[in-house]
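The complex appears here minus one protein chain, its other protein chains still in place.
Right, chain A next:
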Amino acid sequence: MGGLKPPSAEEPVQSGRRRRQRRRRLQPARRGARQRDPAAVLAPRSVPRSLPGVVEGRGAEPPRPEGANPAFSHHPIPLVLEVLERVGLEKEDIDVLSVRPVVKSFSGMVSDSVSSSLAMSLMVSLPVFLALSLVMAAPVPWACCAVLAAATAVVYAQRHSPQEAPHVQYERLGSDVTLPCGTANWDAAVTWRVNGTDLAPDLLNGSQLVLHGLELGHSGLYACFHRDSWHLRHQVLLHVGLPPREPVLSCRSNTYPKGFYCSWHLPTPTYIPNTFNVTVLHGSKIMVCEKDPALKNRCHIRYMHLFSTIKYKVSISVSNALGHNATAITFDEFTIVKPDPPENVVARPVPSNPRRLEVTWQTPSTWPDPESFPLKFFLRYRPLILDQWQHVELSDGTAHTITDAYAGKEYIIQVAAKDNEIGTWSDWSVAAHATPWTEEPRHLTTEAQAPDHDQHHQLTGTPTHHEDL
């Protein structure tokens, strides 16, 4: 069979599909009935044959022979329509139900209850009517009213008792699971479906569905139906996942001395929803960790005091339907300081200097107080064609001139930042590219510049401006 589909889209479409297929099950039994005729759909010529499942399913009532009670065969039509009117649906709605897929889940829910309660009410009303008419030979209108009342009562009871919502179940990847069909007996005749697709009977153990070696593809909406009446007995929304492994937690202060943030993630996915709980302790004092507005796996803590000798302890616990895990880290205020990389790194050639490059950058905008907490910088550069970097450490300023660049080669330059005294180096900035100044190739024209002048500049390498000649 192999008809296990991956979890599909919204419920309303699924239930619509289910209903439509159920309708189709009923229709073939009514020979000659046109699909689109609402009366034909619901009120066949001979009742017993049109709803064989209903009557047989009860077990107690023997099947009525065809045409046994001609008077009876016409009554279900007004009965059913009156019942439907009570529920608030029109004939046109029945048409919708039988033919089109459901658009709204509400109408889907009501339709579901109507269709199942319709079967129920007919199950109740028909035998009752038959019994009454046979026993009493009473005026049909009186019996009809009694039956109608009973049917309506059943319909209302069905309608107001909530439709059984799918039972949500979480199971572990790789495990085996047995899904019972609600409260049905083990030997009840049921059919299972997943996301609207039939499942092969060889997966069944009686009325229970057995799944071995759960995979992610097994997640979905499982429903079991009474085999003949197609009455929905039970639904299970199965989610296959894993319990959480130990989370990875790290904290960093890129806004010293304002505060720090902690972020976390799970090393492997669980495929089901997880909840995280973070607590921050400074000695014995609990500190508030405010959730990041944009990132869901990050929260922020504000420093109340600076230069503290007491360590911070951050603990995180993660749990989902299948398990639980936790971890914690402890650190000193100074050890987690790591600024963001410098911004706006620009490298420019220096006119008339074939071996120089001028690099400028800005302190990261997230660093709140560069005056009191100055940063020092680390610059690295290399020509694109080589692998080895040159390094320069700068304790002050946001500019530097490289003086040993290879003439005419394109360079890649990056800068990193660090608080002067504490913490660690930032990540490398976005790279800047530049090629040192090279002399324009000389044009062999009569307007050529005086050769002596140019020679002089090149030899001395002094940064002079070319004057307009």
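What we mean here is this: a residue touches a chain if its C-beta (ideal position, glycine included) is under 8 Å from a C-beta of that chain, and two chains touch if they have at least 3 such contacts; residues count from 1.
Rule of thumb we're sticking to: contacts and distances are computed from a predicted model.
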Subject >> Complex member absent from the view - protein name from UniProt, among "AP complex subunit sigma", "Cardiotrophin-like cytokine factor 1", "Phosphatidate cytidylyltransferase" or "1-aminocyclopropane-1-carboxylate synthase" >> reply: "Cardiotrophin-like cytokine factor 1"
**OP:** Taking the full complex into account, find the residue in A:187, A:371, A:404 or A:440 that is in contact with the omitted chain.
**Re:** A:371
Original post:
In the full complex, which of A:284, A:365 or A:388 touches the chain missing from this view?
Top reply: A:284
**OP:** Touching the absent chain in the whole complex: find that residue among A:198, A:215 or A:421.
**Re:** A:421
Subject >> Hidden partner interface residues of chain A, rising order >> reply: 257, 283-284, 303-311, 313, 330, 334, 371-374, 420-422
